[in-house]
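Here is the structure we will look at.
Here the complex is missing a single protein chain, while all its other protein chains stay put.
Showing subunit A:
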Amino acid sequence: MGLKLQQSYHHSVTVKVNEQMGTKRGYTFIQANRAWLPKFLLLWVMVMAFLSTWIYKKMDADNKVRRKEVLSTMCDQRARMLQDQFSVSVNHVHALAILVSTFHYYKDPSAIDQETFAEYTARTAFERPLLSGVAYAERVVHSEREKFERQHGWTIKTMKREPSPIRDEYAPVIFSQETVSYIESLDMMSGEEDRENILRARATGKAVLTSPFRLLGSHHLGVVLTFPVYKSKLPPSPTEQERIEATAGYLGGAFDVESLVENLLGQLAGNQAILVNVYDITNSSDHLIMYGHQNQDGDLALLHESKLDFGDPFRKHQMICRYHQKAPTSWTALTTAFLFFVICLLVGYILYGAAIHIVKVEDDFHEMEELKVRAEAADVAKSQFLATVSHEIRTPMNGILGMLALLLDTDLSSTQRDYAQTAQVCGKALITLINEVLDRAKIEAGKLELETVPFDLRSILDDVLSLFSEKSRNKGVELAVFVSDKVPEMVMGDPGRFRQIITNLVGNSVKFTERGHIFVKVHLAENPKPMEDPKAETCLNGGSDEDALVSGARQFKTLSGYEAADERNSWDSFKHLVADEELRYDASVKMKAADEASQSVTLMVSVEDTGIGIPLIAQDRVFMPFMQADSSTSRNYGGTGIGLSITKCLVELMGGHISFISRPQVGSTFSFTTVFGRCKRASFSDTKKPNAEDLPSGFRGLKAVVVDGKPVRAAVTRYHLKRLGMLVEFANSVKIAASACGKNGSSCGSKTQPDIVLVEKDSWLSGEDGGLSLRTLDRQQNGHVFKSPKMILLATNITNAELEKARAAGFADTTIMKPLRASMVAACLQQVLGTGKKRQPGRGMLNGSSVLGSLLCGKKILVVDDNMVNRRVAAGALKKFGAAVECAESGKAALKLLQLPHSFDACFMDIQMPEMDGFEATRRIRMMESQANEQMNRGTEEGSIRTGEWHIPILAMTADVIHATYDECLKCGMDGYVSKPFEEENLYLAVAKFFKTKPISDS
């Protein structure tokens, strides 16, 4: 157990050590010795088996010792008692001998005869319970034999009841107890053994015993006790000869040893438990049994011998005791040992199991670690792949964009310009998308971070719409956007993500819509009005059958006249919204202060289409990734089905939620809310973001009439025109417009004449007298001094024939193709009105070079690159924008140039350079700066003016687009990065953070 404990202790220690050292593969003790584990177990079991055997043996031995002690105690006790009883009997015989010598020899005539002796002995027999009988034999020498025979009247007989042959001496029995009267007149010296006994007894003067034999009467084993009787008193310490001569006769008695011992044992407890044998061991080689059976069974293994002393020094006796039964098996010892073994076995097994488990867990752990490493490697490979692929895509895309930029520089018609610009915008969106692909991994890992920058919601919506304009135009689907006036011009949020959401939703709609319209609407979510419309409530998912029945015949008051799933966008509710805005717009100026106090604004965005809708059964899994309505959807329309799930994630990230209403074959409306920060006016007025589109202000105050039968569409048109600062009026048809114009023109000159008349193609075609009215309109204008209003046709798609017709009808000026975008409308109007006149060769160029020029003009910039050519190109690019450029060819040279104080405004740093790379150089520069700042702060502690801190903006120049590189740049103190080779917009974005725009007049 100790070993195991130590093991586990050791184990925990090694684990700790491993953790501390951070070694990759922490092989623990157990792990290292895994092959030995079964052997450990076996060894453990064997040791425990040995131990339990030892315990058993020990306990058993204890038992045996105790048993032996008990036996010896019992045996000694019995032997002592037997000895005592025996000596009591011997004393009695002794007393009898003295009686005989006193009354037979010292009295003359003898006071004892046979009768007296018999009676006396019979009456005192109780005192000698062990003696079957006593008798007295007289010593008769041969010379006195005749006299003796005569006197007693019988002849001396031998033991065999024959007249005794002649001998030196005889010892005939003259007195005998009645129980042994059959031995009267028998010569005791005729028996060999008795004779020896007699001789020994008279020589010693003590009681002597024969060896055991079968008694004549009872057939019990017995011994004869012989006592000498002396005629005269012996001198003190008499010699043997004196004793022999003084001998008068012999008193003898037969001891029934068997009954003696039987009797004795009967009195003692534990009689049954032990076996007792008594032996005469005078002859040491031949033990004569006196009591007990020679061949008795019993426990032969254990016996105890006790010496017996019956008073005869010649004879030796001993008592041997044994247990009756063999020692019982010691159950206690056995059980104890067994239990001990079992417990140890179990403990061993548990430890073994634990060790095995540890090994397994560790194996799994290592396996997991390996898998983790592999997964991470795969992840790295993935991001590497993404980076490579996106890089590969970027290169040709840059070519496309460059070419488009070149194309835009040429002399193009407005349509061509629009196409080229659209292509450019699409290309840019594609590049953005590539970056989004890079970010997708982040969404999946939940690591997406949202930007918070001010942006113009409206221009983003315009961009997205332009992305899809080509497609929708081909399909003949109307695409429109409307943003409520109450939505702030600039909001704080993540424009890229917002664009992604809108792109996804509109992309879906375009994909699934073949006729009708797609309408994006943005208003403040606080506006409760549309929800109050009871009709909207009833027409949620499914709608009423009646509506569906009449739908064919009925014109819906939606954007295109087709029925939409969610009626909240129909004119009935929409006009509330618009009217409401107009009413409250002025009133809400006061409220605006309160509104702006709250930091955030919640927008409600809805994307409505009149497409195929979503089947009811598929509606609950629309937002699940890779789930399209059904498998045929992807066959017909393509796509992976991940878009909506990402959209949902993004919306939730932005603090909103998304929902939809869809009716099959009618359309779907996706609405989502999103929370943006309010943009403080001060912050966006001085930092101009490139995505905040500069709309030309030349149209401010112009008056336009929109001729459109559909109020929703008219509202959309007005929204775009209003953004250009124009005043807009509605007219339901060309006639009304014409009459209105006429009235204005003829009656009151004070009212301004419309500068532009925008006519919806549908309205124009539907009016039979369209052409005529227009002509009248034209004529009327011509009749007046006022310049004629420009006529513009609005169309989603138009055939060449229609175009010709339109030209003929008077729309000589231009046709604006939908979807409307403020910038496009502006471009068209510019062309029509002749203003601007190539004032802006292209949006990108406008934002790029002029703004960059204003940013960089007069700045002193250090370019650090080891590559001569790169250095020259970078310097050239920066010089073009008016910067003063100095070059350094290594990190060390840069350090030298940047010794404080210096006059550089910024530093562009290559990353990969020999000796000292860009990261290292930046770190050193920052170190230098922080030292200088500290010193300065110490110097001007009281003043504590922090304006003079040294911090030169350092921008990395890198060909990588991997995010990791960017992180690395930031980590070592750089302020940003520009991709190499330079791209104007990229450069602008990077530089704009540090340099404030100088007024154009400066440059």
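Operating definition for what follows: a residue touches a chain if its C-beta (ideal position, glycine included) is under 8 Å from a C-beta of that chain, and two chains touch if they have at least 3 such contacts; residues count from 1.
Convention: contacts and distances are computed from a predicted model.
Set against the options "Histidine-containing phosphotransfer protein", "Large ribosomal subunit protein uL3m", "Phospholipid:diacylglycerol acyltransferase" or "Presenilin", the UniProt name belonging to the omitted chain is "Histidine-containing phosphotransfer protein".
Among A:Thr336, A:Thr602 or A:Asn870, only A:Asn870 touches the chain that is left out of the view. Checked against the hidden chain, the listed residues A:Pro313, A:Gly402 or A:Gly701 yield one contact partner: A:Gly402.
Taking the complete complex into account, A:Lys879 is the one of A:Arg214, A:Lys233, A:Lys879 or A:His951 that touches the chain left out. For subunit A, the residues touching the chain absent from view are 395, 398-399, 402-403, 406, 409, 865-870, 872-873, 876-877, 879-880, 910, 912, 914, 959, 980-983.
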